[in-house]
Every structure is written in structure tokens, then in C-alpha cells.
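The excerpt is restricted to a subset of chains, each kept in its original location.
First chain written, first letter: the chains are A, B, C and D, and each begins at residue 1.
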Amino acid sequence: MSKMIEVRWHGRGGQGAKTAAYLLAESAMQEGKYIQAFPEYGPERMGAPMMAFTRISDTPIRIHCHVKTPQVVAVLDPTLLETVDILDGVPKDGTVVVNTGESPDSLRRSLSISGRRLFTVPATQIALETIGKPIPNTPMIGAMIKASGLLNIEAVITNTRKSFEKKFSGLVVEKNIQAIRRAYEEVKSE
Amino acid sequence: MRQVLLAADTPVVVANATGCLEVATTIFPYTAWRCPFIHCAFENAASTLSGVETAYRALKKKGKISQDIRFIAFGGDGGTYDIGLQALSGACERGHRMLYVCYDNQAYMNTGIQRSSATPLGAATTTCPAGKLLPGKSQNRKDLTEIMAAHHIPYVAQTSPGRWNDLVSKTQTALRTEGPSFMNVLSPCPRGWRFPPNETIKIAQLAVDTCLWPLYEVVEGKWRLTYRPKQKLPVEEWLKTQGRFAHLFKGDNQQVIEQLQAEVDRRWEELLEKSS
Amino acid sequence: MKITPDTGWKKLPQGGVILEAGNAEQYITGSWRTFRPIRDEQKCTNCLLCWIHCPDSSIIVENAKIVGIDYDHCKGCGICAEVCPPRIKAITMVEERKTDDLK
Amino acid sequence: MGKLISMEGNQAAAEAMRQINPDVVAAYPITPQTEVVQTFAQFVADGRVDTEFITVESEHSAMSACVGAAAAGTRVMTATSANGMALMWEILYIAASTRLPIVMALVNRALSANINIHCDHSDSMGARDAGWIQLYCENSQEVYDTLIQAVRIAEHPQVRLPVMVCYDGFIISHAVECLKLLEDKEVQEFVGEFKPVNSLLDIAHPHTFGPLDLYDFYFEHKRQQIEAYGPAKQVIVEIGKQFSALSGREYGLFEGYRLQDARLAIVLLGSAAGTAKEAVDRLRADGLPIGLLKLRAFRPFPSEELIQLLGGFEAVAVLDRAVSFGATAGPLFTEISSALFRADRRPLLVNYIYGLGGRDIDIEDIQKVGEELERTAERGKTEQLVDYVSVRE
């Protein structure tokens, strides 16, 4: 257990939180880690708040319970901050990455967050500018691996390319990768 | 479906088969329903409601209830054409006074877009995907409205939310009918058919104008077209609005479109004949 | 009795029934929206087409007149904007920018 | 109190239904239940009941219609057997979990394959998780009496659960026996008027039945349902007492026969109980200290009571008229041995599977069981856990 990292993704139906959770897991697996990823189990509906989870570990993962105390949280949609307790269970030294144009400082103030390592990244904007669609999931992966130091960016990129190539055109793949890189660069810490 | 309820001027009790409608409107402890509502299972909206309607008659007979109440069952195409067909057929034969409304979105949407017998030829669903070998569904859709008409029940109709008045007036006729009535309502599904939600009404209208989904009713055995498109459009017009048919426009799948057109034409001609 | 996520088994109504009709309106789903329909009162002819077709019953009508949109439940599907007659186009869909007014 | 008359078991059931005069009956014919439905249909055709009879096109629809009618606040009854019950299996759970007090006559018959129309308990045993109260009857008199009690048990405010009144196909259903009937008026007063708690026809208070129930509430709903079976046990006893005051016939969770001074016991359900009583008498005559425990309530299962009752015995033979394929033993045995696991003093237990698909079990068969049981007791250990009565090797 000591070496297991748990990640929680907050998004809305259609934003790709599940894909992000899976991609992160796969990338970690390529790095020789054991992984687990799953969405919150509920009826999936466009626009409805939802969660997804990633577990990454050096040893095989046996547990199958919900993630309750994630060390890392990624919020794909800032409107969720109003309705969902995104800090639920996050330890004091946990990492929180939010998709917003605001700075971590102002976010901390407006939400009166105490403790936790806070990061922000304008993922939707990056997505719009790179991919052309407001789907913030891939950039959020970039931001979160930087913030958490969980994985090496090149590993993530290699895996994303491999995984996306099956489904998308080369151009789309490259745009996504560009999005990951930009977010990796642009994520802001306090 | 709300449109159906709006058309009722007598209190109604609703039974609903498992499906998008039910899942979207009731999650404990919340319900969107303002009338009495029962969901029992996927395949038994008609038989469940036939129990409710019978209970009503029993209590009326005993004078324990005085109010007039109407009974409406809602089922998706899966819950009606497929797994619930028998319950519906049985209820119709027994003659319960109830309106069964099938909201036909041409696939099992609630479970993620699997083919049903209402899925049109050529459409891709997750259980009849467009693959290297197979170009989507390889069978024609069951014509449930016709099957229900063959049940010789007093009222059967096919309608579409694309034509509000048609839907409302048919609902009213159905609710006035003393005996079983059946309405088949085409219900475009943005997710399953792959189109942007705001095109819903347009696509519903196109289905009618291509004669793929003619609007008609069968009253006491008499067939009547309730809307005749000014110009019968080619089905292609309708197909190309939806992602689920995209593969038909590639490779040598054109012939599937022709096949579909032929079937649409054939059934349309038959319909014209019956309703003349 | 109001049922909350903390309600225990002893207090639930028997048989899994929901006793309170239409209480789903307490369940605010408006935040699921990405686009917000904005109606131009000037242009609107109160033909009620939008009311008829809104899948979330979010067009509020009183005395056969549209009096507003229920943003607590509107999911921003855009059907109202689509069905509003082309000559009129009283409804436009505007992107939600909650990011901006983040408290 | 009426005098002795003679009737087939199915007629006795139909007669009880006539006197109960339920609002709605929905049923589908299947051997050996058919005569219940037919006889009742005749009552309807002759106007001898007010009941609306729904001639459904399948058992799945039968139970669905029952659910609808019960949710609409009416008193509902039905009857079926074997594959008929199998086809409604999905809806059995729904009826129970929605807390609908439907009463069903289940005429026990073997499940297919191969297809067989005769008695065993595989059908009702296969529904033992479904949430229905299950009461088993020894003879036509019990069928009649239990159906009448079942209505009260099902509708009791602390219970509100469907009840299956089980009796052996052909053996009881198609045999003429002597029984006493109550007056129509007595029955009607006994069952009283049905007062539904929530009803679909209550237009002023629109309720939603059967919503989607995710992991945040489903378990609580189940927990609440589980809690109903405790009171159900008391209610069965209480209604049994009331019925006995009316009829002079005793009913409880089970019936003990010559158990008081016994050291050996046989446990079983249904029509074989009478045959077993005869066998017990003969064994007693031979000096065997044996008694019979006939279980009436299998659901709720009276496990504390059984611990009390059987805890001190030397050896007990449990006779099962059903198999749970791949399990260690028959379902009744499993349940009883599990219950007795907690007993301070545990008898030796053996299991006999008998009567599948209508195979006869006679007095001698049960005598043999008793004799073997004595040997087991003497030996002080179970040699063969499961044995089969009258099967050709």
C-alpha cells in the first residue's frame, strides 16, 4: 500500500474524465507500474457531474474499493467547485489541479482551501487552442503529472500516441499531444 | 412523453418499462413524475398496467372509487418491439382500456445503443456495428405499428414529435378510445443516432417526409394517413443527418441505402393502398 | 419526510416508493449546462413551440405566455432555439462562462 | 363451523379464494394448478365472486399484473406451479421488495428438464431467496385454512409481504379428502377489508413505484425489507391463534408430532408429513423414541425455534423433496443444519432426498429412515450424509 498513489478525476459527462483516468493508468503501466482505473459507477449522462479514479502502484493492486483519500485530484470543470466537495478525503499534503484561468492563490482564497498543494491550468483554453474543441482531458493529464510528479511526460506522450492512434487521425493525435505538452508547461503552482 | 401527458384531460396513471425515460425521470429519492407512476421491469409495462387498470375496474365496480382515470404505458422500442411485445399483445387481446405509447428511438439506448428490432437496416449500433465484414444491421426493421393494427384493436397510430398537433390529437383520440390503443412515436436520440441535440425536431420531421415514418392511424380497422408529405424525399436525406449511417456513404455500402429505399417505398405503397 | 443522503433504513418509506410527486425539481441540474438559452422578449411571438419541445420542461409558461426559463433545470440542449421559427429566432444559445464568475 | 365435506385440494384452494373474494386474480394455467384457476373462473362466470379475473398470456404477465393490481391498492391472488413460477421468477423479487401483499397458491411440481408434471419442491425452493413468505401444507384442510390466513399475514401492517401457500401437486391438489369449511361470512370477517398503504389509484397523492435506486439507498431498502421477516414470524403465530379460535384448528410456524419425549426426529415439509406420522407411530410401537417435526413456515425460517426444539436430540433426519445441484445436501437440510450450527447441543444430522418428480414415499420408506436414524444415533456419527429414497441404482 505504501507505494500506491490514488488519483481522483472530477468532470462532467462528456468531458472525458474517464478517458483521462484510463490514459494516466495506461501510461503508468507502460512505465512498469501496476494500475487500476474506473469511473464512478452511475448512469452516465451528458453534463452530469461524475468522477473517475486512477490507482498506480509498484506492486500488483488487489483492492477493489472506492478511492476515498486520493493523494491527487484533478478537476476538469471549474463549475464543479460550486457543487461538489472536491477536497473530500484529500490529505493535507495532497495535490489538487484545477482547470481554470485563475491563479492557485486566488482559487485558494475564493474557496478558502487550507493545506494541499494547489495548481491551476487553463485546460479548456489550451484544448480550444490546440485541439480546437473544449475537451480538457488530455491537457489536464499534462498538468497533473507535472503537478504531482507522478510520471515522466515522455512516457505519457508515447502512450497517448499509441492509444489514440487506434481511434483518431494522426493530426488529432498530435494536437492532443501538443495540448498535453502545453499544459505541462503552463500549469501554475502557488 | 410529456407531450402525451399534456394532452390528457383526465387524471392518468403511468407505467413505464425500463429504459432511458424511466432512468432519466426517477432516481431514488427523486421523481420527475407528478402523476402516479410505476416501473416494474423492462418487459412488462403492458402487463403491469393491465393489472392496474383491472384493479381500477374492480374498485369502480365496488363503488370504492368514483373518479375517472386513464392509463398510459410508456415503453422504448426495446421494451415494446422486443422483450415486451408479448405482454403488449396479450394486454391488447384482453381488451384493457389503456394507451400504450412506444417511444421508438430505434435501439436500446439506455444500455448504450444496441440494436433492437426497430433499428433500421444499415444502422450501426454496438451490437450490429459497422465492421470490416458487416455494414451495420442486416435486417429490416419490424413494423410494429402494422403488427399492432393486425391485432384489430380499436385504435392504432403512428406519430412523431416533429408534428406536435398530430401527436396531441392522436393522444386525445387514443385516450377517448374505449379499449386498448397503441401509439408509436418516433423519438430521435442524439446520442444513439449521433447528431447534435438541437436537430432533434428536424430529424423527426425528415423521417416523416422521407416516408420512413409515415403518420397514420387505424381507427376500428380503417386506415388513414394523417399527413402526406408534399414531396416524398429520398431516405438518404434522413440518413445523412446521422452518424450511425455514416458508413453507408462509404465504400460499396450504397446498395444498403438502395435496399432500405426499396423497403421504404414498398411499405409506403402498401400503406397508401390500405388507407385509400 | 424529506429524504437526504443520510437517511437511514428505518426512516425510508416501505417498498422503495417515492411519496413526493415531482420532487425531482429539487434536484438542480442546471449546472450540467454548457450553453444557456437566452430569449429575446421583443422577438418572441409566444407561439409556445419552445415550450412544447423542451425536453426538460424548462420553459415557464403562464397564461399561454412565456414568462421565463428555468435555469435550475434547463440542460442547455438547444432544442428551443432550434424550434423557434427561423423568421423569429427569439432564442440564442450562449456559452456558459461560470469560470468567470467563480466565487 | 361446518361439517365434514370432501374436495380435491385444488377445489379447496378455489373455495378459499371464493370466500376471500379478492379484487383481482391474474393467473395462467399449468398442471397441476389448473383446477384452481378453472374452478375460480367458473365462480367468476357464475357471478359468485366480484373478482376481476385477468386471463394473462403467460406467468410473467400474471405476476406483473398482480404487481400492478396490488400497487393499485387491491387485494390480489394468483396460483401457479413449477415452470410457471420459474417464468415469473424475476417478478417474484419485485413483488416482495415492493412490499405487495399478494397471495399465491403454489402447487408444487418438479422443474424441467425433463418435463415432469408431478410433485417436488424444486420450484418453491428455487424462490426461497425472493422475499416471499412460504407456508407449506400437509393436506387440503391446511391448504384451505392457510390461504385464508395468508391474506391476513400478507397484509399485516408489520409484514406487507407476499405469501406463497405451497402444497404438493397431485398428491394434495388432485386428491379428494375430508375437510371442514368455514361459513362465507366467517371468512369475510376474518380477512376483513384490505387497506392499502400507498396506492397508484390515489390520484391525490401521486407516488412513484419502482424507481432507479443506486448504491446510495438500495442497501437501506433491502435492510428495511430484511427487518420485516422477524415480525412476520410473530404474525404467522398470532394469525394462527386467531384462526384457531375461529376454527378449532391449530396453526403455527411448525407442528411437532410425538416430539416431547423423543430423542430422534424427522423433519420435513408438505404432504409426506401425514405418512411420516403413521411411520412414527409404527416406529414408536417398535420402541423407537422418535418424533416428527413438520415445518410449516420455511420463510421466514424459524431458526431460533428449531434450536430450542431440536437442540437436545440425538439424531435428526431431514427429508428434502428438492435438490440444490452441486450443493452438499438438500435445501431444507442446509437450512436446518446451518440453524443448528449455533445450538449448544447438536444432534447428528442426516439428509434424505425423496420424491423428486412425484416418486412415491410410503410408510415403510420413512420407517426405514427412522431405523437407520437409530443406528446413526447408536453409532454416534453420521456415516452417509445424503441418501436417496427409492431411487433405482
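Please note the rule applied: a residue touches a chain if its C-beta (ideal position, glycine included) is under 8 Å from a C-beta of that chain, and two chains touch if they have at least 3 such contacts.
Just so you know, these numbers come straight off a predicted model, no measurement behind them.
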Protein chain multiplicities, whole structure file: A x2, B x2, C x2, D x2
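As a convention for this text, only the chains that are shown with their structure count from here on.
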Chain centre separation in whole Å, for chain D relative to chain C (CA means): 51
Computed distance of Cα centres, chain C from chain A, in Å: 30
Intercentroid distance (Cα basis), chain B paired with chain A, Å: 41
Shared interface positions of chain A, touching two or more other chains: 43, 45-46
Residues of chain B touching at least two other chains: 23, 26-31, 33-35
Residue numbers on chain D that touch chain C, as the complex places them: 97-100, 160, 197-198, 205-211, 213, 216-217, 219-221, 223-224, 227
List of chain A residues in touch with chain C within their complex: 12-13, 45-49, 78-79, 81-83, 100-102, 107, 110-111, 124, 134
Complex contact set, residues of chain C against chain D: 3, 5, 7-10, 12-19, 21-22
